[in-house]
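Notes for the one structure printed next.
Missing here is one protein chain; the remaining ones are kept as they sit in the complex.
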Amino acid sequence: MFKVGLLGAGRIAGVHATAITSHPNSTLAAVSDYFPENAEKLAAQYGSVARTTEDIIADPSIDAVLIATPTDTHSDLIEAATAAGKAVLCEKPVDLSLGRARDCLAASSKHGQPIMIGFNRRFDPNFGALKAALDAGEIGKAELLSITSFDPAPPPVSYIKVSGGLFRDMMIHDFDMANFMMGAAPVTVMATASCVVDPEIGAAGDVDTAVVTLSYADGRIAVIKNSRRAAYGYDQRVELLGSGGLLQAQNMLENTVVKSTTAGVTGAKPTYFFLERYMPAYAAEWAAFVNALKTGTDMPVTLSDGIDALAMAEAATQSAKTGLPVKLSDI
Amino acid sequence: MFKVGLLGAGRIAGVHATAITSHPNSTLAAVSDYFPENAEKLAAQYGSVARTTEDIIADPSIDAVLIATPTDTHSDLIEAATAAGKAVLCEKPVDLSLGRARDCLAASSKHGQPIMIGFNRRFDPNFGALKAALDAGEIGKAELLSITSFDPAPPPVSYIKVSGGLFRDMMIHDFDMANFMMGAAPVTVMATASCVVDPEIGAAGDVDTAVVTLSYADGRIAVIKNSRRAAYGYDQRVELLGSGGLLQAQNMLENTVVKSTTAGVTGAKPTYFFLERYMPAYAAEWAAFVNALKTGTDMPVTLSDGIDALAMAEAATQSAKTGLPVKLSDI
Amino acid sequence: MFKVGLLGAGRIAGVHATAITSHPNSTLAAVSDYFPENAEKLAAQYGSVARTTEDIIADPSIDAVLIATPTDTHSDLIEAATAAGKAVLCEKPVDLSLGRARDCLAASSKHGQPIMIGFNRRFDPNFGALKAALDAGEIGKAELLSITSFDPAPPPVSYIKVSGGLFRDMMIHDFDMANFMMGAAPVTVMATASCVVDPEIGAAGDVDTAVVTLSYADGRIAVIKNSRRAAYGYDQRVELLGSGGLLQAQNMLENTVVKSTTAGVTGAKPTYFFLERYMPAYAAEWAAFVNALKTGTDMPVTLSDGIDALAMAEAATQSAKTGLPVKLSDI
Partner (left out) sequence: MFKVGLLGAGRIAGVHATAITSHPNSTLAAVSDYFPENAEKLAAQYGSVARTTEDIIADPSIDAVLIATPTDTHSDLIEAATAAGKAVLCEKPVDLSLGRARDCLAASSKHGQPIMIGFNRRFDPNFGALKAALDAGEIGKAELLSITSFDPAPPPVSYIKVSGGLFRDMMIHDFDMANFMMGAAPVTVMATASCVVDPEIGAAGDVDTAVVTLSYADGRIAVIKNSRRAAYGYDQRVELLGSGGLLQAQNMLENTVVKSTTAGVTGAKPTYFFLERYMPAYAAEWAAFVNALKTGTDMPVTLSDGIDALAMAEAATQSAKTGLPVKLSDI
């Protein structure tokens, strides 16, 4: 039974608390938060206790920490926890600064502790089934990957301003998905982006609509489409053309009811947002972390994976500004 | 090149005229109608000539007649045309009277001419693909057949009164479909029917909603559902459970566009009615008739098939009245 | 916080244990089983204790019992638990004997305790959404209901022999679904059934394939199709034609991946069996029970509902034997 300290008590921390307590091999030993009353509340709900982050990291009886705090604390906490001998599962992104993330990798890797980055979408059963079919050779060799990733509605502009921008905040998931599916980093990143959803996002210096094309050394191509707004809900699709066919992971729907009237044939919308869509993925992500700890095998998503995605976000940000392709090796 | 006389110049005759003239091995030699001006008009459109029915049947240069006249003339015309040495394709139903249809079979079969009954749905590419998959063993042995057949809107009550009733007028297509799929006649027919769409249909002595269950000697079961009204269009589906799986022939849609908004995910309605839905089937039906003539092989749907379906309609009509199952051998 | 005693520690009891412990207003106070070691094991997993059924029922601190024991104990336990002042959620069916179930209703109702029968499918989000759309008038007035309910594979013949037969064991869910959707009991029940899946089921005196037609006083019709085998998985669909359109609740699929190759366009199979398909329904069922307790409102599925479904199963069993329709009022 792994004893787990949960750092952070916000909305996503609640999702992780459920995953930790439901898993037969892990228990929620303690919860911390910047606002102690939040930690108290979450701990009470899940039969755990609230402590300070420092206490948790210092407690030798705790095997692992799950870092679900604000992004700008991730690198420090990864370093502190690994230095204290703990396994770490850290929410994405590692950091908004690529340099800081690379320093964190250097500093933390010397402690030899397992570190996993929470790219939850790799554990979505749909994307997982697509990847499994690809790996099984069901469509031959991959040639052209398309990722569609639209949020239901833009976040507040106050969030946009501190988010690091669309590429680091939103498309970073899709960069990791591309790496997961293609099994290699691209050579060049070309971004086309604009602000057509909400001019206030543009005024804040960000974009809300973007298309990024990734070129690979062997001629394969990937294209990622992002929009901050899809009126119909969270649109999360992956499509991969291979030499022998096509694989598509489509949206999950709220229910399977279809209504046929004079107005047409209408089905349910996609599940609304990431908590609904990726709930099974969070449980599977935690199970994969625990399994890697138990078996001593490599983490399924490493800190390096997190840095790779961050570098692609950096390249896309540059490309969108200059209107020119960026070599990933220049980042 | 087969020279064809078209008896009748109504709406369905126009569909057949297109099929005849488009086929590389048949030509529309003449058209007749009870109202000569209708025959003139149709003949002009398709580069043919208008003549009387008698003339057409008497003309030895005409190889085949397509009978698309009112139902109560079918038997007489089949007998006259076969007596004159012509091949016949006759629209369904053979006759509203089972006795008359049986007499027609006896009278016409002695002339040795090929006779096909126009159960167009057997030639629908969707139902045809389902049957081909069944025959290829793709779902093993058939066990449970379901046919859904809803019209978009009820016909005028004036038509209902002379139609022979829902079972002879509408479900007769589905009885033939059951025979086509199951490859055998049922032992018993059990009908449950009511009038819930339009009370005037009930006042005219007919029903507008019906479920018929067919039991086969080997334990297989078929169920047919009919309604005179489906607000969303013509609903024509077949579903067959077998020992190894399920086959479903679904509706054809007006187009493939899907719209996702806050109101849900909406696709097009089914094609509106039989002319739209079965246009490819009419062409394929004619091609099958010509092919049987050319190759001298058996007609794909015989006069006996038409009588079998009529007997099932008769049984269902009785069953709906008595509320009891009817043995087909008693009809 | 409601303290709950769980009677029975089999597979379905585990599902209920998860629902009870996950619900913010209920706690699993104790577990019993005929085999005490099973109760011990389940209790340990969920942080509860194992006790005898008698102890649990006698303990005044326990508010409610969930009965998940073999069917032949249901009536006795309902009576004992309500006599002891407990609220009851009892797995379906109430009893295999209609007479015993009716006696149970008489005996238990005088204690004034809330009793709910676990027809879990009413709480499936898909069927629930269909019912909500119907109640909202989205397809006008209901006219023709179709329920398709196929198990992935037949149970062992040893189970068949004690199951009460297909109508009481399997189709009873569909009878309740018909009552849920139609909001009324039918007038007549007509069953057509046979054994085409496995002759050993027939040798055991049961059927494995059945179609039941229900006629309602106002002319509406419902048809239920059951098969003990669907090679592709658990097939659970409801389809309702109304005056203004059609509602269909389709199967839930294992995932949303679609593969297009030379072999066609292939999606995932339906979720395999009832535990996978109805997992959300079991949680929603428990929440509905707790909510009714909290608010003092009527139970959403009553003991009478359970008896109604059982009477329909009885009628169908008779009808399948005689080949004749049975009036529900004669049962």
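Just a few scattered comments:
Think of it as A, B and C in the order they're written, each chain with its own count starting at 1.
We adopt the following convention: a residue touches a chain if its C-beta (ideal position, glycine included) is under 8 Å from a C-beta of that chain, and two chains touch if they have at least 3 such contacts.
Quick caveat: nothing in here was measured; it's all calculated off a predicted structure.
When the missing chain is restored to the complex, the residue among B:109, B:163, B:260 or B:318 that touches it is B:260. Taking the complete complex into account, A:143 is the one of A:59, A:103 or A:143 that touches the chain left out. Set against the missing chain, the residues C:83, C:268 or C:324 yield one that touches it, C:268.
For the chain missing from the display, the contacting residue among A:160, A:241, A:290 or A:328 is A:241, taking the whole complex into account. Where subunit A meets the chain that is not shown, the touching residues are 139-141, 143-144, 146, 148, 150, 188, 190, 192-197, 209-211, 213, 215, 218-221, 223, 225, 227, 229-232, 235, 241, 243-246, 323-325.
In the full complex, the hidden chain is touched by subunit B at residues 24, 45, 125-126, 128-130, 133, 138-139, 244-252, 254-262, 268. Seen across the whole complex, the unshown chain contacts subunit C at 230-233, 235, 253, 260-270.
Throughout what follows, only the chains that are shown with their structure count from here on.
When chain centres are taken as C-alpha averages, the shortest distance to the whole-protein C-alpha average belongs to C. Counting C-beta pairs in contact, the chain pair with the highest total is B-C. Inter-chain centre distance (subunit B to subunit C, centres taken as mean C-alpha positions): 41 Å.
Shared interface positions of subunit B, defined as residues touching 2 or more other chains, are 230-232, 235.
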